[in-house]
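Here's the structure we're looking at; comments come further down.
Only a single protein chain was left out; the remaining protein chains are all shown in position.
Showing chain A:
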């Protein structure tokens, strides 16, 4: 396939060795430059080296992999995936170098982390006082804050790098106890993935050296969203010897500051630490003049309009209230879908080419109803690819799988026991997952649950015998649900189960395609689910509804940006904080605007009804970001 590149793009793609920072503005062909760089290296440079291409989302990695499918032995010669996925691989492959004998399992759910923390408070006399006596709401808030604190510590590589911050003993105890409970169950949390990989690289320089030699080129996508731990990881990986690092990013699209990310790792640290050459890539052939003008007005010098040729449309519409805003958008979408044509858009307009964006998911409430009324299909874009079963049956199934792959997993064992309505947590005299599950059956009292458990156990058994039986195992459950009178009397419940099974099947399918037959294990599958597997073959298609963060990196021909009120966008908390937070809100707005390739419509309601008072509307001010746009 012949890829057309602009002169400047080609310059980057075919550049010689050496560290390089590409400041690529929205629409300048960032992904294309990255993929073509990988293709160029693998097909035009002599040698048997590998390329490491790190992305921020599974979606971006999938996209890159698809585009590079035709490069010879691409799977052997390039690792294309998220930073977390790379780190997980590193832990799996080289964990023994720092004494990790058994691959740990990821407790990715917020709920699980909370339970671990509660256990810490419960079992520690000196810490218990913090949670007793407080009101329920206060306690919740407190736990939430502590979890955030722990996460933040890990993102700062606490305990692995020197910090000046003085920590008091009890905080340290809390932090260590939390980690100890995880580790006693051979588990890690999401932030640990980076920490452990970092630990391997710094404690065993020979491992870093091996990887440096293996990956002669390192390419990093969306580098503006790197956080401290991720940047340090890359530094530890590349060391002083490695120079062929390419970072691509747009400082104006940095929107993960709340997560510890900062564009300065890319724009300052990288440039100083590696003496990187900076290249601006601002040209934009893709977006319409209207969209680019709006983006330019929001953040001056953020894009280059000179190459744009298509006019496109941009408008800001004030609506009376949220209902009329929803109607306005629904009508316009209906109009586009009916007429199918627009002068500035090649080919037929389909629902998939349209997106409605908002700062948070609450702004879509009225719109969902309107779209339903008009029978316009829509999909809600999730922020992450994490999946969680909804039905009790599949929840139990998932918990069982976790125990199969990690028999030390006490947390999910307890959760399973609770779902099975056991009176107390039984002590089982085995350390083998499948035996544990087998023995558990004796403790179930309710005959209905026992029935279901028998089916689940059959499924676990076949899956345990061979990973290739995964679908077979699910079909056992499916067959049971389809024939059981219990479920035919409760169609909603049945619907949830079938939906869960379908999702698991879809996850398995994607995992199967991405993983070579020899590498497939149940444990690896479970960890991949924890990191998120993006189901791009989503059969529910339609207009995309999504928050700014969920559509990062995606593009649509027609974009509606709704709910542009002060307090919503920018978020009231950011307004209160000001400074960097407010600036990041501006970046959010910039990302939202630049998701559009051609037509861009911004709306806001003049009045809103508050949840606690459905009678009297409250006046709303338009967003400050709109001031200069029109």
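Annotations
Everything that follows uses one rule, which is that a contact is a pair of C-beta atoms (placed from the backbone, for glycine too) under 8 Å apart; a residue touches a chain by one contact, two chains touch by 3 or more; residues count from 1.
We adopt the following convention: contacts and distances are computed from a predicted model.
Comparing "Carnitine transport ATP-binding protein OpuCA", "Lipoprotein LipO", "AAA family ATPase" or "Aspartyl/glutamyl-tRNA(Asn/Gln) amidotransferase subunit B" against the UniProt entry of the hidden chain yields the protein name "AAA family ATPase". Checked against the hidden chain, the listed residues A:38, A:103, A:349 or A:602 yield one contact partner: A:103. In the complete complex, the hidden chain is touched by one of A:128, A:141 or A:213, namely A:213. Contact with the undisplayed chain is limited, among A:8, A:50 or A:549, to A:50. Of the options A:139, A:520 or A:624, the residue whose C-beta touches the omitted chain is A:520. From the options A:66, A:111, A:465 or A:628, the residue with contact to the chain not on display is A:465.
In the full complex, chain A touches the hidden chain at residues 47-50, 76, 89, 92-97, 101, 103, 204-207, 210-211, 213-214, 462, 465-466, 469, 516, 518-521, 523.
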